[in-house]
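Some notes on the structure that comes next.
Note that this complex is displayed minus one protein chain, with the remaining chains in position.
Right, chain A next:
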Amino acid sequence: MTTKILFYLSLFVFVCSIQAQQSDFATIDFTKADSLAKAYKNEQLTNIPELTKKLTSGLTTDVEKFRAVYKWICTNIANDYGLYEQNMHKRNKFKNDSSKLKQWNRKFSAISFKKLSKHQRAICTGYAYLLQQFSLEIGIPCNIVHGYARTSTTFIDKDSSPNHSWNAVWLNNQWYLCDPTWASGVPDPKTGTFSFYYNNGFFMAEPQLMAINHFPVDTQWLLLKENPPTFTNFLEAPILYGNTFEYLSNYNTPAKMHYEIEKNDSIVYQFTLKKQVNSKDIRLFIDGGNGPKEVTPEHISIHNNTVTLTHSFNKKSFYDVHLYIEDHIISTHTIKVHK
């Protein structure tokens, strides 16, 4: 009897621990969907019903249809940094004047839709809205998820208002998370220019990894039933970068951004790779104030795609510690080393 209960209990735990992620569709080949997205590049947004039909013609599964419209959005809608700055400026200005803020939001809604339809430029909510509209056309439920996002340049605290939007899409009886904005590329804050660079890591991103830098206002969209992180956990989490989502499926430790340690104490990294990486390509760059310098990690091992990396600090100082894989930045922590 006890064995039976244990069996069902373990089965339950196993089922719960399965996360909705891209690898669920490992057998699906997206070549056809991707080539349709490419074939209709430069199409206008004036006729979404017709564009959706073109993008999904000949595709048989919902996930392929969704992929085609998602890929089209990510490769055709540019991130408008100017629009982002303009909005941030006004939102901060009217932070304590709710009627003026509301008025601005209405005005900005109209501005944003015009930018989107006439110039195919948007900020996050525009991407998420568009993905929802396309999904509606193909009959796939898709929600806009509003929430908080942390990057190396955007800082938020417990009093910040939501600053990002992404999507949850219902495919094969499950919700999946996608971030079409971050998948489209990265704008240059200095010049305001945007370069398209499709990042596949945000297509059905792993919920656990996603929760490190995306925190929804409505926490059901974390899609994490077991031990979901709190907003405080999220605020204390390390900085992850776009590339992280291409290389990793999970980032376990260090779980916090800032650490204070004693001299000769070590920091232990543990994360899961989703593609083959040579251990010598996992690199540490430490910045003690004179710019980042590469150091050889003291210990590194890869076992079943799980990487364990240990490094100790033997000098009292304050460090920014960057983890890289090949030439791509993965995470940043700060370490204050006491005497």
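In this text, contacts are C-beta pairs under 8 Å (C-beta built on N, C-alpha and C of every residue); 3 or more make two chains touch, one makes a residue touch a chain; residues count from 1.
We adopt the following convention: contacts and distances are computed from a predicted model.
Trainee: Suppose you had to identify the omitted chain by its UniProt name; would it be "(2Fe-2S)-binding protein", "CarboxypepD_reg-like domain-containing protein", "Paraquat-inducible protein A" or "Imidazole glycerol phosphate synthase subunit HisF"?
Mentor: "CarboxypepD_reg-like domain-containing protein"
Trainee: Per the definition of touch given earlier, which of A:Gln22, A:Ser135 or A:Asn163 contacts the omitted chain?
Mentor: Looking across A:Gln22, A:Ser135 or A:Asn163, the contact with the absent chain belongs to A:Asn163.
Trainee: For the chain left out of this view, which of A:Ile138, A:Val186, A:Ala255 or A:Leu273 touches it?
Mentor: Answer from the full complex: A:Val186 touches the omitted chain.
Trainee: Identify the residues of chain A touching the omitted chain, counting contacts across the whole complex.
Mentor: Residues 45-50, 53, 79, 81, 83-84, 87, 91, 105-106, 108-110, 112-114, 116-117, 122-126, 129, 133, 146, 149, 151-154, 161-165, 181-182, 186-187, 189, 239, 241-243, 287, 289-290, 292, 318, 320, 322, 329, 332, 334 of chain A touch the chain absent from view.
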